[in-house]
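Notes for the one structure printed next.
With one protein chain held back, the other chains of the complex are shown just where they sit.
The block that comes next holds chain A.
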Amino acid sequence: MTETLSAAPPAATAEPIVDMRGISIEFPGVKALQDVDFRLFPGEVHALMGENGAGKSTLIKALTGVYSVDSGVTRLAGRPVTFSGPAAAQDAGISTVYQEVNLCTNLTVAENILLGREPRRFGAIDARAMRVRAAELLDRIGLDIDPVSVLGSHPIAVQQLVAIARAVAVDSHVLVLDEPTSSLDSDEVAELFRTMRVLRDNGVAILFVTHFIDQVYEISDRMTVLRNGRLVGEYATAELSRIGLVSAMIGRELGELEEVERLATHDTAERSAPPVLRAKGLGRSGAIEPFDLEINPGEVVGLAGLLGSGRTELARLLFGADRADSGRVEVGGNPLHLRGPRTAIAAGIAFCSEDRKGEGLIPDLSVRDNLVLAMQAARGWTRPIPRRVKNELVESYLETLDIRPRDPDALIRNLSGGNQQKVLLARWLVTKPKLLILDEPTRGIDVGAKAQIQKLVAELAAEGLAIVFISAELEEVVRISDRIVVLRDRRKVAELAGPDVGVDEVMDLIASGEPERERAAS
């Protein structure tokens, strides 16, 4: 912990606005934080780094008054403080934007931004003043949307920016951004960073949590690294190399990360087996234009495109989560009438939604129940999986996928994001699917778990499973896929295959989007 002292505070200011000392938090059976120190200075962007379960969220929640600490002192501008709850922290000038948008999608943008502090006139809410004030705030973060539009009508990315506008609306000295960029595309990230820099230059202390290492180096001044609930160190960003950062986070050498460098084999040799799935003219108006697609056994097909380009919509059609209004689907050479997820599952298709919380987890059930849910649903309620079989199955997947804690009775809500994602993967793997559709399986999870999942995808494909892989990270798609389907504006614009496909080429297509420029692997 000697690094703590060596990290230089930003010039000009010597007094930290937030100074947490010896923070420990314990949950039944888990020491979430042990003796952690943390300092945040005015006018800096400070990245909080660590793997899933390292204690980042716990530390943030301790700072923002969500959790009370078991020991340790928090000083705000030199004065010791204890917050009775998030509202108290906010009153003291600490605003937080969480990873999952915590706003009311049924209210308007303006109402959301000013919720709880609406301008009043004669005791009633002054709708006009509210609109004007909201427009100002939106303008300040450079977001051009109608303040009276309903929040739910905007994509998640915009909702995220609205959440930030809301946080900025309070005069806060400390702004906590918990993975604000996980659902943003690169333009929106740039926009967000611009806003962050403006706020920083105005003296706001920004605590920034992200899994994107590039972003950390782009925006942060200093960083604090946690591992397993303990402080690893506090560093000036300029003085810590990326490799150094990653090994500080995961505490092991990086060999395995590099191994995943290029997984795809592009082995497009003659295939005798019929495609696992063939879609012809499949489409749904308002979601995605009709497209053709073939997926072969053992092949990883990547879907690349910007947010809202139709990636998720395409995947949902293949699974029957949404009903197609044109085209047809063949599975293993036989026509399949996709009436819904059940027909898809029966045909051997599995789908992991990008919305882990909303469409994946059953938070109040145990890891065991979550893991066997799809298998049990397929068997029907009258044929429960025998307890012994179930336990063996669950144990073996906890082991192979390295799911922590290795406790089948733990409620899945208490697991970290990466571990939740692994349980959801296992939920489908136990059903022995032929086609696995993964929508953003690595979003919002740490480097270690990410590498594990990418490797797993490659291994599954090697065993003959067909995989559709969606990710907002182009590098990841390119690295992992045998074939890449490029989508743009809700339309399939190209299909690329071959070892020489690079990120730049895909990026060009996403940007220019010359339609139907099929390019075979030659």
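Going forward, a residue touches a chain if its C-beta (ideal position, glycine included) is under 8 Å from a C-beta of that chain, and two chains touch if they have at least 3 such contacts; residues count from 1.
In this text, contacts and distances are computed from a predicted model.
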Can you tell which of "Extradiol ring-cleavage dioxygenase", "PepSY domain-containing protein", "Cytochrome B6" or "Monosaccharide ABC transporter membrane protein (CUT2 family)" UniProt lists for the chain that's not drawn? "Monosaccharide ABC transporter membrane protein (CUT2 family)"
Have a look at A:D91, A:D187, A:D409 or A:D504 and name the one touching the chain we're not showing. A:D409
Touching the hidden chain in the complete assembly: which of A:P147, A:P180, A:G233 or A:G448 does that? A:G448
Where the complex has a chain not shown, which of A:R121, A:R242, A:R323 or A:R342 is the residue touching it? A:R342
Candidate in contact with the missing chain, chosen from A:S353, A:Q421, A:T442 or A:S481: A:S353
Residues in chain A touching the chain absent from view: 26, 28-31, 34, 51, 53, 228-230, 250-252, 256, 259, 262-263, 265-269, 319, 321, 340-342, 345, 351, 353, 358-365, 369, 373-374, 376-385, 399-402, 404-405, 407, 409-410, 427, 448, 451-452, 455-456, 458-459, 461-462, 499, 521
